[in-house]
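Dropping a structure here in structure tokens format, bear with me for questions.
Missing here: one protein chain of the complex. Every other protein chain is in place.
The letters A and B name the chains in turn, as written, and every chain counts its residues from 1.
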Amino acid sequence: MIVKQPDSDQTSVDRGAPSIHSNVSHITAKDRQLRLSKWREQGIAYLFLAPNILGFLFFTLFSLIVAFGLSLFKWSLLTPPEFTGLDNYVRLLTKDPVFHQVLLNTLYFVFGYVPLNMLLSLGIAIWLSGPIRAKNLFRIIMFLPVMTPAVGVALVWMLMYNYTPSGLINQTLAAVFHIRGPNWLGSDTWAMPSVILMSLWYGFGYNVLVFSAGLQAIPQHFYEAAAIDGAKRWQKFWSITLPLLSPSLFFGLVLTVITSFQVFDQVYILTLGGPGVDTTTLVYYTYQNGFTYFHMGYAATISTVLFLLIMVVTLAQFVLQKRWVHYEV
Amino acid sequence: MKSESFGKTQEVRLRLGSIVSHTLLIIVSLIVLFPFLWMLDTALKPNGQVFQFPPTLLPSSTQWGNFLAVWTFLPFGHFILNSLVVACGGTLLVLITSSLAAYAFARLKFFGRDTLFFAYLGTLMVPQAVLVIPEFLLIRYLGWVNSYQALILPMAFTAFGTFLLRQFFKTIPIELEESAIIDGASRLRILWSIILPLSTSALGVLGLFTFIGFWNNFLWPLIVVNTADMATIPLGLQMFQGQNGTQWSYMMAGATVSILPGIILVFILQRYLVEGINLTGLGGR
Partner (left out) sequence: MLSRHRFQTILASIFVLACMLFTSCGASSQQTSSGNQPVTLTWFMWSGSNQEVQAWQYDASLVTKQYPWIHIKFETTTFPDYWTKLETEAASGTLPDIVSLQSLRTPGFASNFRPLEPYINSNHFDVSAFNTTIIKGLTYQGSLRALPYDFGPLVIFYNKAMFNKYHVPYPSANWTYAEFLQDAQKMSHGNDYGFVASSLPDVWLPFALSSGAHYLTSNGQIDLTNPQLSDAFQNYAKLVYQYHVSPTITAPQVTTTPSIWEAGNIGMVVDGPWDLINDKSTAKFDFGIAPIPTMSQGSISVVAGSGFGISTTTQYPDDAWKAISVLTGNTAEQYLATQGRAFSARTAEQQYWYKNAVPGADTTLNQALTGAVPYVTTSNWNEVTTLIDQEGLKVLDGQESAAAALQSVNTRAGSA
């Protein structure tokens, strides 16, 4: 993008100094003009904002407040809502036999998916930053899955994971390695790893792009200077690349964590939260309670807990960033 | 002499390394692409061959007809139409309203500007799962269940687009507009003739992500759509699941169609992607 350079420091309004004799009337007229244009500006601003803000207030902000309020009620849609205060939360955290499992499942997914995703996409991004031809083509290819519906890709992965009859993965294992593959989606050991693997394939391309953009923005002269000083590849990576890439890493990390807490589509298609509740994640549990059993208040409670969890984790990341993220020019 | 041969060995080593590097990358790319290829491959197989052992890579008789059969088996035409209406309508709505609002936040002074923007920012982190319950109740109250409005509107007013464009507009030098203001141009005119043409990469990125977001969205249509003729593609795809699970080839044909817009758009708009990520701060800088 070509930026037009300003050719002078001339400010917009400079009509010359008012003459002493017409001082008073001139300023008043100017005053009035300024005030009018200020009101006009406000008016225009609100007009511009109106379509977006009406929708925002209504569908986003208002909904958020309703969600919190709803968590204080017990409501199954066909009967009138019943105010229960914090009962839902108490029930969720102490009496619900399933919530702890759901929470653990979600954390299992997050701690499994995020580090693998970051390592994989960082590795590929760095690899692609070297002397590679058609690097943009490779980046685009890695990115393709991100742009497709999770439902579509989950279906083909379900096909590959299929146990009876044998899907591609088990057939390959049997034919090439002579191993009898497990029931990927139906065993309590393999169900979550299967979901993680599919999600990894699906999502890593996004961070490849983010990190690639970050790597591209690192000025070359740092590397050249280091090369002159005799730095090895590893030293260059550790002392130059990582610190200067850290803003992108931070961004990628925050976003990946937030989206991983919300995994839903692939769980719905691959395992329906099963076997048992072994792959039921927080969003899936919210959906089940809200839209299969129609316990609206309780579902709102679960989603609020999810929101708080995400907020806490994200805030923690923001606090910790001072330690490792370098924002330099 | 010695240094020359040393230089040549170095060159050979580098070249070998490059070949290995490229080959490995090609292999990785193939692994990434493989599920899509498998999807297409299965879509073209006759149903009995889907789980055949050993797996056949090339179908015995290419069933392009499966793509047609998908249309008659389930109302797939409806699915595509609905997805198009929702994604195009939603993207247009987002682009228009976000540009207007972003310009107001970026350039105009008005009462409550900063508080309002802060509220926008705050909602960026809110997961969809929290909003779907009250939004569903809202839609139900308005009587819009199972309609296009329900599919488009709640998702069209998140703060993301406004935030993105506002950040971008702020990087445009204000001098460009000031001369226009002196000349008497309206704010709308300025937005249309000056700001927007300079923002094509940001708009491109926003448009791409918004379109794909609508196209791929599953949770919300799952909640708000009641009948098969109002379903969008992801919702329609999972309808194959509950039924004759043996109709894998039809299901894969449908899935292939569902991934096409994403793939096509990425290739068309790829120039904007890396550029756009840098410029709009999506890369964190």
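One rule holds for everything that comes next: contacts are C-beta pairs under 8 Å (C-beta built on N, C-alpha and C of every residue); 3 or more make two chains touch, one makes a residue touch a chain.
In this text, all values refer to a predicted model and were calculated from it rather than measured experimentally.
The hidden chain makes contact, of the residues B:Gln10, B:Thr23, B:Gln149 or B:Ser193, with B:Gln149.
Set against the missing chain, the residues A:Thr94, A:Thr164 or A:Gln220 yield one that touches it, A:Thr164.
Residues of chain B in touch with the missing chain: 48, 51, 53, 72-75, 93, 140, 143-149, 152-153, 184, 186-188, 226-229, 239, 241-246. Listed here are the chain A residues that touch the chain not shown: 40, 44, 47, 50-51, 77-78, 95, 97-98, 158, 163-166, 183, 185-188, 269-277, 288, 291-295.
Convention: only the chains that are shown with their structure count from here on.
Chain centres here are Cα means. That of chain A falls 14 Å from that of chain B. Chain B contributes residues 18, 21-22, 25, 28-29, 32-33, 35-36, 38-39, 42, 50-51, 53-55, 96-98, 100-101, 103-105, 108-111, 113, 116, 119-120, 123, 125-138, 153-154, 156-159, 162, 173, 175-176, 178, 181-182, 187, 198, 201, 212, 215-216, 218-219, 222-223, 233-235, 237-238, 240-241, 248, 251-252, 255-256, 258-259, 262-263, 265-267, 270, 273-274, 277-279, 282-285 to its touches with chain A in the complex.
Listed in rising order, the residues of chain A touching chain B in the complex are 1, 3-4, 6, 12, 38, 41-42, 44-46, 48-49, 51-53, 55-56, 58-64, 66-67, 70, 124, 127-128, 130-133, 136, 138-145, 147-153, 155-157, 159-160, 162, 165-168, 171, 175, 201, 205, 209-210, 212-214, 216-217, 247-252, 258, 261-262, 264-265, 268-269, 282-283, 286-287, 290-291, 296, 299-300, 303-304, 306-307, 310-311, 314.
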